[in-house]
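Could you have a look at this structure, given as structure tokens, before my questions?
A single protein chain has been omitted from the complex, and every remaining protein chain is retained in its original position.
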Amino acid sequence: MAHAHDAHAAHDHHDDHGPAKGIGRWLFATNHKDIGTLYMLFSLLMFFVGGTMALVIRAELFQPGMQLVDPMFFNQMTTMHALIMIFGAVMPAFVGLANWMIPLQVGAPDMALPRMNNFSFWILPFAFTMLIGTLFVPGGAPAGGWTMYPPLSQQTGEAFPMLIFAVHLMGASSIMGAINVIVTIMNMRAPGMSLLKMPIFVWTWLITAYLLIAVMPVLAGAVTMLLTDHYFGTTFFEAAGGGDPVMFQHIFWFFGHPEVYIMILPAFGIVSEIIPTFSRKPLFGYDAMVYATASIAFLSFIVWAHHMFTVGMPLAGQMFFMLATMLIAVPTGVKVFNWTATMFKGSISFEPPMLFAISFLFLFTIGGFSGLMLAIVPADFQYHDTYFVVAHFHYVLVPGAVFSLMAAAYYWLPKWTGHMYNMKLAKAHFWLSTIFVNVLFFPQHFLGLAGMPRRIPDYSTQFADWNMISSIGAFGFGLSQLLFVYVIVACIRGGEKASDKVWDSGRPHGLEWTLSSPPPYHSFETAPEVK
Amino acid sequence: MATEIRDPERKRGIQRTVIWLLLLAATFYFGFIAMAVMRSH
Partner (left out) sequence: MKIVKYAAAGSLAAAALLPTGAALAAWEINMPVGVTELSRDIHGLHMMIFWICVLIAIAVFGMMIYSIVKFRHSQGAVPATFDHSTKAEIVWTIIPVAILVGMAIPAAATLVKIEDTRDSTLTIKVTGYQWKWHYDYLDQKVSFFSTLSRDSDAARQTGSGIDPNSVENYLLSVDKPLVVPVGAKVRVLLTSNDVIHAWWVPAFGMKKDAIPGFVNELWFRADEPGTYRGQCAELCGRDHAFMPVVVEVKPQAEYDSWLAEQQGGAAPAAAQAQTVENAAPATAAAAE
């Protein structure tokens, strides 16, 4: 111990044990906790920006006929809602969690590359200012869908180069974040923490980070080619010049499918941390969980074309992608069964994080079922591009990814702030969210099956009833989230003091619970031993 | 035993990992563009 201190003092020339004062603390942040906080607050802001756009969509769809907006603006809303929610809300929230938790969980003092960490965060506000700024340029925001399929995306007005540049920036930010995560996990683990002793959240993030590094450059490549097609006379995706618009879809979904898992694997990690804590029982099948995560990541690279079964692929291709996609159900099933087995014969209590985790378990599984249905190519010819797909991916993204993020916030917030939050309000937030999310998205299954295409601002009168229900759910869900913000803000400002272990289940495992709540500004200056 | 963040051996490890990951990212970026270039002929 004494030796460690000496070594430390010898190396530190400009030692500062507390945060800097004022705005400089955030602008020049290199502390993993500060950057994690920035990421998560940014994502919360984007969650509300994207959510407001969703409410514009649902308000227009409240009843048949065009009441509020122009169809072009409606298309801008669907496009921007997706881009902002995916790249602005969900991904940064997970990166923020990674920043906060990975050093704490592997027993490191900080992320391995703190300055790059600062850079990768501060790119985002610029990227999103530019993206949202497209709403005010001639021709309006991008309206060709977040998938940016050419030739349609080539009809975008002044917003086109801004969109491409914003996507490039987001990609660069994600890649830097992912490099930081991998480097930290690979090089900064406490002595004795072998790979298979790492907390499951760290494992899922390690695999996610590899996915990011593999596919974000692919997206960057795809949009670079859109850009050269637009301005520099290439014809990668223009049939008139010998190109192939479908090739864009192949490249895009080679990125897009792993991207889906980028948004769900860390969610698996969070749920795998929370369920054992509140079941007072170790995670069932840790090794199997790790292997299942790795298999899902591997399979995610060979299923991309299931997003585009209707483009007219050879029979053999359709068969292959159908079977590979169905195969994903196996490791995903293993995970769901293992979580259930963790709860089985446990001793379960229902604090807000556990409530969200249980809700995740049920509702994500429903999204898994509709995913399995979508994998069946002949049936997909009916489901494709209908509200059934919209219902499916919102079930895996909202009560899936987003609920896991809320669970994580409620699980670690006392650790981060040192205060307990208002349990009653958090539980009210949970019940409102869970009820309204189903009112919002469940009827969309019916709409899709009955034949309502997605991305339309107006619909035939036979779809009126379920659309109205869905819109009511949307406004209920959106308003409930204000409660979430209130609980968080109140918790940051004060509250009952949280203990180091926070949860009285006696079972929160992992190095983060050995530190005080809140943890010291520089945690684990001396690496802990892991046995 | 404290492993300092500025420990030279760890620093080399970090640099090596970063270089490999950057190479991986670059391979995917240029690889996919090259593939598209070859296909469009």
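First chain written, first letter: the chains are A and B, and each begins at residue 1.
Keep this in mind: a contact is a pair of C-beta atoms (placed from the backbone, for glycine too) under 8 Å apart; a residue touches a chain by one contact, two chains touch by 3 or more.
Predicted, not measured: the structure shown is a model, and the values here were computed from it.
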Shown chains touched by the missing chain? A
Of the residues listed, A:Gly256, A:Gly346, A:Pro414 or A:Pro508, which one is in contact with the missing chain? A:Gly346
Going by the contact rule already stated, which one of A:Phe136, A:Phe362 or A:Trp431 would touch the omitted chain in the full complex? A:Phe362
Residue of A:Leu45, A:Met116, A:Val246 or A:Val485 touching the missing chain in the full complex: A:Val246
Per the touch definition above, residue among A:Met53, A:Ala190 or A:Val334 touching the missing chain: A:Val334
If the hidden chain were put back, which residues of subunit A would touch it? 64-72, 75, 143-145, 149, 151-152, 155, 239-240, 244-246, 279-288, 310-312, 315, 318-319, 322-323, 326-327, 329-330, 333-334, 336-338, 340-341, 343-349, 358, 361-362, 365-366, 369, 372-373, 376-379, 381-382, 384-386, 445-446, 449-451, 453-462, 464-466, 505
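Heads up, the rule we're going with is that only the chains that are shown with their structure count from here on.
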Go ahead and note the Å separation of the Cα centroids belonging to subunit A and subunit B. 23
For the subunit B and subunit A complex, residues of the former touching the latter: 1-6, 10, 13-14, 17-18, 21-22, 24-26, 28-30, 32-33, 36-37, 39-41
Tell me, which parts of subunit A touch subunit B in their complex? 3-4, 7-8, 11, 108-110, 112-113, 175, 178-179, 182-183, 186-188, 191, 213-218, 220-222, 224-225, 234-236, 242-244, 247, 251, 254, 525-527
